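Quick one: structure below, then a few questions.
The other protein chains are all here in position, but one chain of the complex has been omitted.
By letter and in written order, the chains are A and B; residue numbering begins at 1 in each of them.
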Amino acid sequence: MVEMRLDGNAIAGLLREIFAMEMTDAQGTCGNCGAVNEVGRVQVYVHAPGTVVRCPSCEHVLMRIVRGRGKYWIDLSGVRCLEFAEA
Amino acid sequence: MGFISRGFRGRRRDTASSSRVPPGQYTVTDFPVLSAGPTPRVNLENWTFSIEGEIDEPKRWTWKEFLALPSETVTKDIHCVTKWSKLDTTWKGVSVDTLMEGVETAAEFSTVFSDGGYTTNLTLDDITGNKAWVAYEFGGQPLQPEHGGPVRFLVPHLYFWKSAKWVRGIRLQKDEHPGFWESNGYHIRGDPWQEQRYWGD
Partner (left out) sequence: MARAAVLGRLGCQLGTLAELKPETPRVSSLYLDVPKWPGHLAGQHVDVRLTADDGYQTERSYSIASAPEDRRLTLTVERLEDGEVSPYLVGELRVGDKLEFRGPIGGFFVWEAQDERPLLLVAGGSGIVPLMSMLRHRASASRKPPARLLYSSRTFEDVIYMEELARLAAAGDGLSVHHTLTRDKPSGWTGYTRRIDAAMVKDVAWPKDTMPAVFVCGPTSFVEAAAQLLVDMGYEPRWIKTERFGATGG
């Protein structure tokens, strides 16, 4: 069952579509426990009605992403802060 | 349309129209596992199922008490919003009508909640009148953890995201509170026959 869990690399393409830049090396601060991790390190569940991203330290939901009917619905409220370099 | 991959068929999806298969669905013979998080580890010694919220006296059952309740075996078709449908699935569990016996409430809505934090919202109308169960067996076997065991909610007339895995209780509410997926793009009700998949459908 642990095979259901991937990491941030699995959503690199999806995040690129949304943010229009590479995000896996961006640093996110978990709104629940304060852990700071590169997006590449987060836990990712893709076998679901949507994509669920969880903190690798406390498993709290960082992001939810749903695609359908030509739209994205994104909840980033689990991420207190996202840091990445300017181009 | 753009580029087509020569010779690509994709998985053979049985979309033959049938009065049992809602629009946009295809049937499968396996049982796909979908998960939004780690499988909770459940200790049956401490496990309880409760009905709480807009209720004079909340009800609670331990695992032993729950198993002692009158149960039913039902055969139902299930429909996942990710488009697969599985026909004639057999479940054993306790009807929500049994659990709600004697409950007086002004609530019209509910939140079904699970270990691990998952929630889904359902109207009382959608979970009473022989429409919903709290199930602990699938196909004659104890429900496996990957499919929501020991106990999951079963409300097969709606998309299967509403049949919450690892369920722990029902919270009765006067107002509607969108659950985990309903608050993030998925339809508040989720009727597969009206193809209510997403917001705006």
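We adopt the following convention: a contact is a pair of C-beta atoms (placed from the backbone, for glycine too) under 8 Å apart; a residue touches a chain by one contact, two chains touch by 3 or more.
None of the values given here were measured: they were computed from a predicted structure.
Visitor: Per the definition of touch given earlier, which of B:2, B:23, B:102 or B:140 contacts the omitted chain?
Guide: In the complete complex, the chain left out is touched by residue B:2.
Visitor: Which chain A residues would touch the chain omitted from the figure, given the whole complex?
Guide: 2-10, 12-13, 16-17, 20-25, 38-41, 47, 85-87
Visitor: On chain B, where is the contact patch with the chain that was removed from view?
Guide: The list for chain B reads 1-11, 13.
Going forward, only the chains that are shown with their structure count from here on.
Visitor: How many Å are there between the centre of chain A and the centre of chain B, using C-alpha atoms for each centre?
Guide: From the centre of chain A to the centre of chain B is 26 Å.
Visitor: Provide the residue numbers of chain A that touch chain B in the complex, in ascending order.
Guide: Interface residues on the chain A side: 1, 4-5, 45, 47-50, 52, 54, 59, 61, 64, 66, 68-69, 71, 73, 75.
Visitor: Contact residues on chain B for chain A in the complex?
Guide: That would be residues 32-39, 80-82, 117, 145-146, 161, 180-181, 183-186, 197-201 of chain B.
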